[in-house]
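The next block holds one structure in the form of structure tokens; read it before the comments.
A protein chain is absent from this complex, but the other protein chains hold their places.
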Amino acid sequence: MAPAVLSLVVLGGYPLVFIALAAFTESSLGRPFQEFVGAATFESVLADGDATASLLRGVVYALLVAVVSVALGVATAVALWRSVRAGAVVRTLLLLPMITPPVVVGVLWKLVFTPSGGLVDTVLGAVIPGGATFSVLSHPVFAFLGVALADVWEWTPLIVLLVFAALIGQDAAITEAASLDGAHGFRLFRSITLPAIAGTVAAAFLIRLVLAFKVFDLVYVMTSGGPGQATTLPAYVIWQAALQQFDVGRAAAVTLLLAVVVTLVTLPVVAVTRRLHND
Amino acid sequence: MTDAFSRHLAATPPNTAFERTSGSTTVPPRSKAGSGGRGRGGRSVAAEVWVVLSLLAALVPLGYLVSVSLMSQGQISAGSLVPLPPDWGNWSAALTETGLPRAVLNSIVAALGGALLTLAFALPAAWAMARHRTGGRSLAGLVLSPWLLPPIVAIVPLFSLLRVLGLNNTLVGLTLVYALTNTAVAIWLLEGFVRRLPVEVDEAAQLDGAGEWRVLVSVVTPLLTPALIAVGVIVAVLNYNEFLFATFLTQGPDAQTVPVILSLMLGERVQDFGTIAAASLVGVVPVYAAAVFLQHRLVGGLTAGSLT
């Protein structure tokens, strides 16, 4: 058994080793590991305002998207759990965004946001007759929020699924005993249900955070990182460096810097998750 | 051996993982939820309203995509929301002129093949970690660490790996890459399930003389079936939807998957949004069709999961 595990770890770790080596060497797409350059690549990335701004933008984006997704996801899961009418069909329909390929999600929201004839533009035009065309993805702030919205739409169902599973998985006996003791409504929810699912919510938040840090397809399809740098998120920077500019060394350095950022952001969340799990 | 196993199963407290799973999948989950949710009139209305709102949020954009897929270019730029009359030309174009049916087939093969391989890799690893206490949860976390990063740079070494194996530009190669890249996630998810299996189950089996692998195959695997299905489904969906590896590791219709075909359509000088919308919908049909099955299994499997 141990050799099997070991070989998997090696195979899984192999790309990671490549990234680490590339980050410290002069590496192009065609000729990796030309010469050792130490931390020079890191220095040049850190000196590049656009690169560091994209890392910071990635943090803001991931936190925003994760918080909104988890808030909406928990609310929806609880509503589903409480709802008398919502059955398997409703749950299935709610899952659809999550199993839609990100490329399709990007196409979909791009169409929704299209300035002439898109859903948003048409609806706004009907509400405010004579108003100017509204182009969501052309405005830096709205474009950022537009990509975030597509991301929230895509992955909130995952939170719903995880939290819903936790809700129906909680111990019915405890809930019933508590309600016999006179605990009702919100008090029952807060004192019994919430603690029971807190670990799941924290873990779901963690997963959501990581998914948001890695987002690439949506940016690629919807905005190409624009307007300006507004939606240039870390994964897009890495893609540009490695596969547009052939600068694998730089791409690897950004990847490792992102690893540091992701770790710093997720550590507190991991700690909370652990505590809630051990409770 | 069967005896020992059922004894332990019976001895397991009612709220442990697999008991809960089998319970909640045979009994509709709502009956349990109902015990907490029913009879609370006012709150229940709020819940129903929220469910309706979420349904709208999930379905309106998809409905718009359907709408666009039935519009001519002129209708789209004129800002119609409902395609009247519907123009089915986009659908026939998407089905007959883009190589999409083959791509759907490729996607399904890579998704399912990759998922099965991933499970085959991950289950022994997860079991070994959980059972031999090899590093426990920390090792599982360590194994997961590559998954935390965008895999873009990894394309370069993976390309070389496939060359060594002689699998460049093949569906088998892509399937193998999917299997490898998702193994970490699968280990991490499965490890929690395995830990919840009572140790006595496989200890008893080993006392009965079964070897390590034998225990894994004939005792642990059947017990973990709901979890394996849930994890397999998650991984298969991730595979089906993957774009970046697919676009770099395949060339030509024999291996290209749905997202690759869609990205080629997006790169056209003149984009035909109606056909792109229709092609997108054709591409999602297999996963949507499986969604009914998925929902049930996912909820069932995850109920027992490491996350609860």
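In this document, chain identifiers A and B correspond to the written order of the chains, with residue numbering beginning at 1 in each.
Just so it is clear, a residue touches a chain if its C-beta (ideal position, glycine included) is under 8 Å from a C-beta of that chain, and two chains touch if they have at least 3 such contacts.
Operating definition for what follows: contacts and distances are computed from a predicted model.
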Report summary line: Matching the hidden chain's UniProt record against "Heme lyase CcmF/NrfE family subunit", "Sugar ABC transporter substrate-binding protein", "Transketolase" or "Rieske (2Fe-2S) protein" returns "Sugar ABC transporter substrate-binding protein"
Report task. Would you mind listing the shown chains in contact with the chain that isn't displayed? Result -> A, B
Requested in this report: Specify the residue from the set B:S44, B:S80, B:S145 or B:N169 that touches the hidden chain.
Outcome: B:N169
Requested in this report: Name, in rising order, the residues on chain B that touch the hidden chain in the full complex.
Outcome: 72-74, 76-79, 93, 96-98, 155-156, 159-160, 162-163, 168-169, 247-248, 251-252, 263-273, 275
Report summary line: Listed in rising order, the chain A residues that touch the chain left out are 28-32, 50, 114-116, 130, 132-135, 137-140, 143, 223-230, 232, 240, 242-247
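The rule is simple: only the chains that are shown with their structure count from here on.
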Requested in this report: Averaged over CA atoms, how far is the centre of chain A from the centre of chain B? Could you give it in whole Å?
Outcome: 16
Query - chain B residues within the chain A interface of the complex - result: 15, 20, 24, 28-30, 32-38, 40, 43-44, 46-48, 50-51, 54-55, 57-59, 61-62, 64-65, 68, 76-81, 121, 124-125, 127-129, 132, 134, 141, 143, 145-158, 161, 180, 183-184, 187, 212-213, 237, 240-241, 243-244, 248, 258-259, 262-263, 266, 273, 276-277, 280, 283-284, 287-288, 291-292, 294-296, 298-299, 302-305, 307-308
Report task. Spell out the residues on chain A that touch chain B in their complex, using ranges where they run on. Result -> 1-2, 4-5, 8-9, 11-16, 18-19, 22, 29, 32, 72, 75-76, 78-88, 90-104, 107-109, 111-112, 114, 116-119, 121-123, 125, 153, 157, 160-162, 164-173, 175-176, 179, 184-185, 188, 193, 197, 199-200, 203-204, 210, 213-214, 216-217, 220-221, 234-235, 238-239, 242-243, 248, 251-252, 255, 258-259, 262-263, 266, 270
